[in-house]
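Other chains dropped; remaining ones untouched in position.
Letters A, B and C mark the chains in the order given here, with residues in each chain numbered from 1 onward.
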Amino acid sequence: MFLHKQTLQYKATPEKPDAVYARKLQELIGGQYGEITVAMQYSFQAWNAHIPGKYRDLLFSTAAEEFGHVEMLATMVAQLLEKAPQGITEDAVQDDPTVAAIVGGTDVQEAVVAGAGARPVDSNGNPWNAGYVTASGNLLADFTSNISAEMQGRTQVARLYHMTDDPGVRDLLSFLLARDTHHQNQWLAAARELQAEGVEEMPVPSNFPKSKEAQEFSYQAINFSDGEHMQEGSWASGPAPDGLGEFTYVATPPDGVPMPPPTRPDSRFYGTTDMPNIVEKTAGAVQDKLKKE
Amino acid sequence: MFLHKQTLQYKATPEKPDAVYARKLQELIGGQYGEITVAMQYSFQAWNAHIPGKYRDLLFSTAAEEFGHVEMLATMVAQLLEKAPQGITEDAVQDDPTVAAIVGGTDVQEAVVAGAGARPVDSNGNPWNAGYVTASGNLLADFTSNISAEMQGRTQVARLYHMTDDPGVRDLLSFLLARDTHHQNQWLAAARELQAEGVEEMPVPSNFPKSKEAQEFSYQAINFSDGEHMQEGSWASGPAPDGLGEFTYVATPPDGVPMPPPTRPDSRFYGTTDMPNIVEKTAGAVQDKLKKE
Amino acid sequence: MFLHKQTLQYKATPEKPDAVYARKLQELIGGQYGEITVAMQYSFQAWNAHIPGKYRDLLFSTAAEEFGHVEMLATMVAQLLEKAPQGITEDAVQDDPTVAAIVGGTDVQEAVVAGAGARPVDSNGNPWNAGYVTASGNLLADFTSNISAEMQGRTQVARLYHMTDDPGVRDLLSFLLARDTHHQNQWLAAARELQAEGVEEMPVPSNFPKSKEAQEFSYQAINFSDGEHMQEGSWASGPAPDGLGEFTYVATPPDGVPMPPPTRPDSRFYGTTDMPNIVEKTAGAVQDKLKKE
């Protein structure tokens, strides 16, 4: 159950309007690694969790926090748009290149569709979609996805920090950067704890029977490009991080096996086959065959 | 530049047709964590890499291998479909519940659109889309995303392994499981190497100035749910994995700050405002204002 | 700010597993009119609201309730899947038509991607996307959209009610039906109150200057089909619901105006024009023109 409280976790008020920046902030709301993604991702991971206790409690908590981050950003966007030129004409302002340039960099839909408000889309106007969400029921896989999401998200916030000099916006971003720092650390700690407790280990899933894996290929660093430096990394020799094997380097891919012959499906799929004159040659047979239908 | 070779990295031939399973295998081709995703992801990471040498060589190599995995799976799917019932009627087989059940579980588009062939879609028929790809230019963020992708991918292969008993299919899956084992280890090794070399560290991005972050929130485990066990994890006390801070636990979210007042954009956005009788009250003014337009 | 509580608003436990029905319930989670849609829609309407007070409070409250409905349904789906056959083979069960039929009707991704869990998708596996959300800043338009969403949603719940006889599932649906009844009534009451208070009226937006509308067409029921009965409705004669005009019936569309001549854009767009021999005829001129570039 979710309860809503009409306060914000942190101050979210810009010093001045900026519709171009409002469009950029949409990335943090509805982008691939925006706040909607992490809110929904942690929610579904919690609902699909198979263990009660600390891990699931952590998921529920962080999910709820992230919905509040969507709220702070949406609130910020609305204020950035409140008094900003977005194309509503008055006299001849469109002839002013400065105004024209600003209008060119705004999100038309924030104006025309939302009436100067935030939208659940990214900075290019792509609607957020659930294809961004990861929730597999395997917590080590999912926590690793969460570390990744927080890293990508914090990188984007850091980039956006340098795209404005509004103190109010920067203040909010400094808070989001801090929470992303915490969440990166949190998920990494959780992933380590899962392994320390032996709940799940590398490679994920760790309890798939080794005997059913083609183990001779499990630690081979095969080079499919012609870069000479691939072999210099720790992935090409020495012990693998999972502690179960030793990397070997294969400089060129083995020849492989011949492709199986092309398929010849039922002729009623009308694919092109290697019997050039099928119509003539098999006319009788085909007609017989098709008569039934 | 990419060169193609008409052999497969590993044998990909089923023992018998199985159109229902062919649909399931689509997940590994065109799903969120299918082979198209990793092939494209590693390619774009390589093209966006800012350092020559071992890391970029590794990306180019693995990208090329993954395109070959798409090929093996597409080849497998075509063979699973080759002689399988997919709805082409002959006599009255549709009345046979076994056949009807099989037809119900197949992907109609593999039959009607591809003519008994593989498609760049997932097991629900969603076309693959580039929203699945992550490539930020920050290698620690991206390698972490790659570890995650390989974990999710291997988990799906393991699940699919138990959904067939065809020895030919299982043989191919045992190979993919092994390569996923390698790739999980490989990206983890690479992520560690980046950190060991000081190229990039936690939190990502590591060279964002700490002074610009609201550091008092950077290590707070705030509980937004009512689970009692969240505080038991290593994310709620003790040193954070980045080595730069100490976790503290906050049992209930602080009250927060008041929401800013709602925005009142230009009346020509026709949003609903708190001036109930705007039409009557401001009729004159509005008309004056609008006369110009 | 959102807070999470680890209880459910209503009991959500099925009597027995049913993976086929689990797929159907996805429609109520991630479909066009599923709970994610209304939760997100009411949230964005609240964040884009321009008036403090009862309307915005109502939006915040209902948004939070709907996120809890997503949770109840996701919990239900996980339980329906918990012990249900989803394709994991054991012995030869796939030859059993009953089991094969069940497997054919399940969502492969609930098994392979989520590991027997719920997903933010609809019953055909389409990921939820924000293109379903409506939030314009105009409350009468938005509340009308909300009435519509609740009507569509309740209709779908009612249909799904008849597709199961599991008492546990039906119990949850009976609760959702009741809440949808309330929410239909609630938004209708709110839409009426907006009008009663004169905040917003028909036609929306109500304060757009009438003089700028081509008013001769504002109440014409023009028949673009050949149905004879269109004129029988209250939309073809008598006073219009907005109280500002009188409907008239136009039995056949007037002839209209000639289409403007086709455009001839710059030849460097390489569109096909009506100057058949452009290459020869204008070669010299084109070459001169292009020399500069």
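Everything below uses one rule, namely that contacts are C-beta pairs under 8 Å (C-beta built on N, C-alpha and C of every residue); 3 or more make two chains touch, one makes a residue touch a chain.
Only a predicted model underlies this, so the values are computations on that prediction, with no experimental measurement involved.
Count of copies in the whole complex in this file: 6, from one repeated sequence with 3 chains shown in place.
Please note the rule applied: only the chains that are shown with their structure count from here on.
Using the average of C-alpha coordinates as each chain's centre, C ends up farthest from chain B. Distance between chain B and chain C, defined via averaged C-alpha coordinates, is recorded as 25 Å. Centroid to centroid, with C-alpha atoms defining each point, chain A and chain B lie 6 Å apart. Contacts with at least two other chains are made by residues 32, 126, 155, 224-225, 227, 253, 256, 262-265, 269-271 of chain B. Residues of chain A touching chain B in their complex: 5-13, 32, 52-58, 60-65, 68, 75, 78-79, 81-83, 88-91, 111, 115-117, 126, 129, 131-132, 134, 136, 138, 140-141, 144-145, 147-148, 151-152, 154-155, 158, 161, 170-171, 174-175, 177-182, 184-190, 192-193, 202-205, 208, 212-225, 227-235, 240-242, 245, 247, 253-260, 262-266, 268-271, 292-293. Every residue of chain B that touches chain C in the complex is listed here, in rising order: 20, 23-24, 27, 31-32, 97-98, 100-106, 122-126, 155-156, 159-160, 162-165, 224-227, 253, 256, 261-265, 267, 269-274, 276-280, 286-287, 290. Remark: chain C residues 1-6, 48-53, 55-56, 87-89, 95, 97, 100-101, 103-105, 107-109, 111-113, 115, 121, 124-127, 136-140, 194, 197-200, 205-209, 212 touch chain B in the complex.
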